[in-house]
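For this depiction, one protein chain was excluded, whereas all remaining protein chains were kept in their positions.
The block that comes next holds chain A.
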Amino acid sequence: MRRRFCQLNLGAVNSKRNITTTAQCQQADGLELGVNSKQRTCPVHQRPRSTHAALETPVFGTATSSAKSWEEVPGPKPLPLLGNTWRFAPYIGNYSVEHVDKVCLSLREQYGDCVKMAGLLGRPDMLFVFDAREVERVFRSEDGAPHRPAMPSLNYYKHVLRKDFFSAEENCAGVISVHGDSWSAFRTKVSRVALSVSAAAQYTEPVAEVADDFVYRISKIRNKDLETPDDFLNEIHKWSLESLSLIALDTRLGCFDACAGSDSQRLIDAVNTFFLCVGELELRAPWWRLYPTRMFKQYVAALDTILSVTLKYVERALEDSKTGGNKSLLQELVTAAGPRVAAVAALDMFLVGIDTTSNAVASILYQLSLRPAVQEKLYEEITKVLQNRPMRPGDVNQMPYLRACVKEVLRMFPVVVGNGRQLTKDTVICGYHIPKGTQVIFQHYVMSNSEENFVSASEFRPERWLLKTSGKHHAFASLPFGFGRRMCLGRRFAELEIHTVICKIVQAFRMEYHHELLDYHIHPMYTPNGPIRLKMIER
């Protein structure tokens, strides 16, 4: 089996002092931080493989005495901003929201590895971090209930508008827009079920069936040039919703041929409305805080619909679980934590699990369509494993190249461009005292596309993920699903869904792209900007 571990000699961990260049890097950085220069002295950063190295150097020294003050952190002059964080991705008012990726690149050029964004109207100051080693440090010093800044509008829905429902039982508000003990208690109830590797594998066959249906659907909706229609992304949304309902609600909604008035159509509409509204509500002036705007009412109605549909299916799962047999994830959740927890978990999964996954798939398909050689290699790997039989649990584990391709796309084009934490204690970052309450945003898009963290960062090289030695990449630079106790709760499902559908599509079609190259934009996922018209040629 392939091993991706690093150089260090086995067994000799204690004696081997593997003092890397890290020490010098760090010191050099420390000197530079105050200056507005972005010249870096060390081209490659390595994490210390022997922890002893770290002890002897001030690498992790939160040497508090020498740290500079918050006031000294470089950054643009406070801008007049309006509310602007949506979900995990940071947005900066004054700048073009869709192109925050480029804005962040230039911020880093101008100010260095950490940049202060202060004076944000109605919200805490932000600190953008572009140094993977600092990201590692912040993550590793997390306490039991890391706080990730979230959507104020959802906050309002859960904690004010529908307070009766979400606080009727103790610890039942979910994980999105929930913090502290209440988050922690809920997360513990759900994550052992949701993040279990074997629980996800149990869904291999049904998820593969949905993928088969999607492949069939693709072959039907192509135009006469065999190209996917302009609204192909919407079709991918349907696949995503269908797959997720299978997992979260034990149900085939029938999204590919939903008729008006059905539960599936109501859910599709509600989820679409939610996407549409949430961006607007979070990115524009928050009038809804003053009075219920039209948009806000639609948003609330959509959330209510999602919640009521999920409740209905949870109830059904409850009935079914009495008949015994193999337990589904939903039944596990219901029996372990009660129906309300299961319904709220399903709601949260719908809120963040659909467009993330579908935009990832859109981006992967588009990138593959530009690279016939990669497709061929994938096709070879897939046929070797499957040999014309249906997919079974564990198959994807025999497809390292497939997994590597997905990682590589998510490195270059992470659907969630940045992740963040609101500090629960004062912390030294990049040599500055950062006060508690600051929102620290890890700029993964910038870090995972930087030469300092990845060799030939601008090249699409899935092979880099297959190397025995982990090469030169810093493991904390590309974290598409986050890290730690607050990591993506749907990661196992997302990976299962993505691997399965890409596997099926590559197996069925050769993909080509014959239009102008697409730029990426933040919408609010990082996604190709423009119609995804892929030529799908049967194999």
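Things to note:
Just so it is clear, contacts are C-beta pairs under 8 Å (C-beta built on N, C-alpha and C of every residue); 3 or more make two chains touch, one makes a residue touch a chain; residues count from 1.
Just so it is clear, contacts and distances are computed from a predicted model.
Per the UniProt record, the chain missing from the shown structure is "2Fe-2S ferredoxin-type domain-containing protein", taken from the list "serine C-palmitoyltransferase", "Ras-related protein Rab-20", "2Fe-2S ferredoxin-type domain-containing protein" or "Nucleotide binding protein 1".
Between the chain not shown and the residues A:Gln110, A:Gln298 or A:Gln422, the one that touches is A:Gln298.
Considering the full assembly, A:Leu318 is the residue among A:Leu318, A:Leu370, A:Leu386 or A:Leu518 that touches the omitted chain. Checked against the full complex, the candidates A:Arg108, A:Arg137 or A:Lys504 give a single residue touching the omitted chain, namely A:Arg137. For the chain missing from the display, the contacting residue among A:Arg217, A:His433, A:Arg485 or A:His523 is A:Arg485, taking the whole complex into account. For chain A, the residues touching the chain absent from view are 1, 3-6, 8-11, 13, 47-52, 54-55, 59-62, 136-137, 140-142, 144, 161-162, 164-165, 168-169, 188, 191-193, 195-198, 292, 297-298, 300-301, 304, 307-308, 311, 318, 332, 334-340, 343, 397, 403, 470, 475-476, 483-485, 487, 491-492.
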